[in-house]
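Of the protein chains in this complex, one is absent; all others appear in place.
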Amino acid sequence: MMSSQLPALQVVLPLLGAPFCFLLWRYPRWSWALATLLSWSAFGVAIMLLIQVQNAGTIEYAFGGWQAPWGIEYVVDQLNVLVLLIVSGIAAVVFPYSWTSVQREIDPEQQSLFFTSMLLCLAGLLGITIAGDAFNLFVLLEISSLSTYTMISMGRDRRALTASFQYLIMGTIGATFIIIGVGILYMLTGTLNMQDLATRIPDLGTSRASQVAFGFLITGIGLKLAMFPLHLWLPNAYAYAPSAASAFIAATATKVAVYVMVRYVFSIFGVGFSFETMHIQWLFVPVSVFAILFTSIVALFQRDIKRMLAYSSVAQIGYMLLGIGLVNVTGLSAALLHLFNHALMKGALFLAMGAVCYRIGNTFIDSMHGLGKQMPWTMAAFVVGGLSIVGVPLTTGFVSKWVLIQGAIENGWWPVVAVILVASLIAMLYIWRVVEAAYMKPRPEGAESITEAPASLLIPLWLLAAANIYFGANAQFSMELAQSAAKTLFNSAVVGF
Amino acid sequence: MDSIFTDILAGALGRYNYWVVIVLMMAGFYVVIASTNLVKKIVGLNIFQTSVFIMYISIGKISGGTAPIVWANAELYSNPLPHVLILTAIVVGVATTALGLSLIMRIKHAYGSVEEDEILALSQAEDEDE
Partner (left out) sequence: MTPESLLITALVLPLVGGALTLCLSKFQNARDGATIFTALVLLFVIIQLIGTTLSGGTVEWQLFEMLPGLSIEFRIEPLGMMFAGIAALLWPINSLYSVGYMRGNNEDNQTRFYLFFAIAIFGVMGVAFAGNLLTLFIFYEVLTLSTFPLVTHKGNDTALAGGRIYLSILLTTSIGLLLPAIIWTWTVAGTTDFSAGGILYGKISGVPLTILTLLFIFGIGKAAVMPVHRWLPAAMVAPTPVSALLHAVAVVKAGVFSVVKIVVYIIGIDTLSAAPWSSLLWILPGLTIVVASVVAIKQDNLKKRLAYSTIGQLSYVVLGALLIAPLSIKGAALHIVAHAFGKITLFFAAGSIYTSCKKTDVSQLDGIGWRMPFTMTAFTIGAISMIGLPPAAGFISKWYLLMGAFQVEQLVAVMVIITSTLLNTAYFMPVVYAAWFRKESGETILTYGEAPWPVVVALMLTAIITILLFLFPGIPFTLISAIPL
């Protein structure tokens, strides 16, 4: 009985938990405990969904018994179960972490609000992923975005407010573009259900209206996933948000947006329309090549390491778009695999920065001098995450890069291979800056002595760092999921899911 | 000649709802981009969103259709779904506006200004101080 309701529970649990979390505003510790419990249950549900999908194939869930295409439908297939797993998994690690970190960064009376926002954001992100209905996707997108703006604005620096406002303007424009696209599609096809859309869009041929809808949707989603050069909101937002929020958003929000992009490009519009009629790869490839090179170089010159990681995120999103733009199964697998892997590495890196911020109050590179000795575990976890970004073997980043390069070689795109490698070397430089500061520079004179971060921060941090190593050494699980999803997307995209 | 002209005219004016939508959308978009006052930006954003609401509402209308209430004499109903959808979108829009305005209040409190260029100058000064 319960198991057939899992798709609904996935979203409803955190969504309904949020108001209760808010009601406990006098008791931040309880509201945190509730949020953590719900994040774990969401992770549990995602695991059960994964098992169901692997055993029985795609799950379709009709809300309230109203059958699609009239009712609202939730669909879980090979593709989004991977995203569900990563979003809820990161949440299950970041939520426990958030308590200690938030104590240092947010006023007690606002803490419950913060946990409520995080829970809403989780509900929204899971909802976007699982929704089988284009309009529902928009609503849940806005739920997650609004709660993200709130979380960012709680950063201690006043620049967090302007960062949040900037994100609000750009995010809302993006979301509005998405509903314009959805509206036009609805006019053309009379349906909002994704499967229905996928079957009806090919009948439209190359109508100009559907091309316009495609344009609006790609731009709107591009804003949400910080596609270069629509990424301007991202660095400030990640840099000034509270540490726990940065880690959570960086590891999940853009990944979900990438998922939405893949869903629209491959499932709804179909490979034929997207790549043969619209030639979207000729947008994705140059844009991502620019993103990878340009933002990696910008990252080199950042003084605030959180900001540096934010720029690196834009570059890493470039890798995912590049994988999509390769238009082959290997490339798409690489994109999906990197979606999974990047969540792990950026999660670990931002959590490490959260621990640093907990002890020294900021994340500037010059105040991190000599931290390698003072906070050995934190910095070691940072190094693991950093090696993963660079793509050193036995880390997740290596596996993603391996598959991505393989995809590029299959196309014979040698310059693209060169770009990926050059960007890895730049990544090595910006990670190296931190390593050198932390391990080879002495602690500044007169700086107060620092001890290692508390275990409540270290355990979640090391869980993610260890996941980076585990899934880097044994990538069978993630690779099989990504590969089978990619194959399904390529083969059956024309006739539905 | 004449008939082509009228065809174009009819094509353009017959879908006047889209012209309304496009004009509103561009006006709103312009305000968001060009205005330096944060409150005006939110107003622009509202106009921008409203244009989309109108688009949805107008596409639900079917010529000769009546309100979608079951009625013996009705032959054709308007499509109620876009209206229902847009109700949700309006709620989202209200929430965004509320959040945007409250952010502006906090910004005013923190920077003493709601003009983007002044805030930017203050932020940059802070960046350089660090």
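Per-chain numbering from 1; labels A and B assigned in written order.
Please note the rule applied: a residue touches a chain if its C-beta (ideal position, glycine included) is under 8 Å from a C-beta of that chain, and two chains touch if they have at least 3 such contacts.
In this text the structure is predicted, and so the values were computed from the model without any measurement.
**Student:** Would you list the chains present here that the left-out chain is in contact with?
**Tutor:** Those shown chains that the absent chain touches are A.
**Student:** May I ask which residue of A:234, A:285, A:332 or A:399 touches the chain that does not appear here?
**Tutor:** A:399
**Student:** From the listed residues A:37, A:51, A:209 or A:422, report the one that touches the chain absent from this view.
**Tutor:** Hidden-chain contact among the options goes to A:422.
**Student:** When the complex is taken as a whole, what residues of chain A touch the one chain not shown?
**Tutor:** 390-394, 399, 402-403, 405-406, 409-410, 417, 421-422, 424-425, 428, 436, 440, 472-476, 479-480
Keep in mind that, in the parts below, only the chains that are shown with their structure count from here on.
**Student:** For chain A and chain B, what's the span in angstrom between their mean Cα positions?
**Tutor:** Here the centre of chain B sits 28 Å away from the centre of chain A.
**Student:** Using the touch rule from the top, collect the residues of chain A that touch chain B in their complex.
**Tutor:** Interface residues on the chain A side: 135, 138-139, 142, 146, 149-150, 153, 158-159, 161-162, 164-165, 168-169, 172-173, 175-176, 179-180, 183, 186-187, 192, 303-304, 364.
**Student:** Can you list the residues on chain B that touch chain A in the complex?
**Tutor:** Checking each residue of chain B against chain A gives 29, 32, 38, 41, 45, 48-49, 52, 55-56, 59, 82, 85, 88-89, 92, 95-96, 99-100, 103-104, 106-107, 110-111, 119, 123, 126, 130.
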